[in-house]
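For reference, the structure discussed in these notes is given below.
Apart from one protein chain that is not included, each protein chain of the complex appears where it belongs.
Let's look at chain A:
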């Protein structure tokens, strides 16, 4: 919050205008180049998928299995990241092609288009890194902010982060249910959860039947190879996409904001919050494509509906604006950002030092918290009795 509160209203205004100049210029330039880019990429992804599924049919031969898994993983990653995520942001809506339109497009993922647009496009992108508003801060599972009150379950933060990553598509699929509200905080009823889960389950079922029943069945006696190959590809995609997404908002220096910032927030302030709440990572062209250009998370958060292949081009300008106004531009190698994220995950598994009045180290805070939590049920039981 330090830099954010130091800026004057005029500075916010200027930053907003400078970024709008970039936005308007790029938006006015949309055309053939963007259409060709996304169409070519979709073609490549579909070819990879067909190749991958074909190779897995011969999956009893180890080289074919490995190549099949590689192709299918790459296909699923491209489908979800550079194609699905970006198309569902409406980056290509202007093309007027229903097959590449955010209203219609669906991805090779168990999360439905509708749920994704609610939790991601709206909640996450509008309320980026605002506690209690941006569900992506921990997905209701992890403790990803100092200001998130510590609970004993967060001792398992690193393990939970690993589980979240492994089954990422399913967690994203049920993210909109906000299950923690039912399981932990009891602010939601079972019936509500059930009703909301219906459309998600419909899609999950189809995805599961496709990957784990029909395609294996097509291979006849070699079904187990296809089953395992599909599972490997799904897990590969899950691990990769979750790490890319963790890196976008959870490296240590990335700022989080209290709910109060969004009151009467101006466009300039919104822009600055996006800048401070996101982090990039560096890499070659392949790295950018495979991460859906979320390696330019900062640019993506400033201009979420601008075709993502343009982020690389505008990144130097955005960085220059940051430098000019003394704002940090958080970037580093993929490895550096990933380590930073995992450091935060481990660190936050323990209560923050200042919590519970104790300043003698995290373990004391932990003890205080555990004691207070274990006492609570007792008092409740007493009341019930």
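Heads up, the rule we're going with is that a contact is a pair of C-beta atoms (placed from the backbone, for glycine too) under 8 Å apart; a residue touches a chain by one contact, two chains touch by 3 or more; residues count from 1.
By our rule, contacts and distances are computed from a predicted model.
Going by its UniProt record, the hidden chain of the complex is named "Flavodoxin reductase-like protein" among "YeeE/YedE family protein", "Flavodoxin reductase-like protein", "glycine dehydrogenase (aminomethyl-transferring)" or "Cytochrome c oxidase subunit 2".
The residue touching the chain not shown here, chosen from A:14, A:126 or A:166, is A:126.
The residue from A:3, A:27 or A:236 that touches the chain not shown here is A:27.
Within the set A:52, A:68, A:304 or A:351, the residue that contacts the chain not displayed is A:304.
Of the options A:194, A:210 or A:324, the residue whose C-beta touches the omitted chain is A:210. Those residues of chain A that touch the chain absent from the view are 20, 23-24, 27-28, 30-36, 42-43, 46-47, 49-50, 89-90, 93-97, 99, 101-103, 106-108, 117-118, 121-122, 125-126, 203, 206-207, 209-210, 214-215, 218, 267, 270, 304-305.
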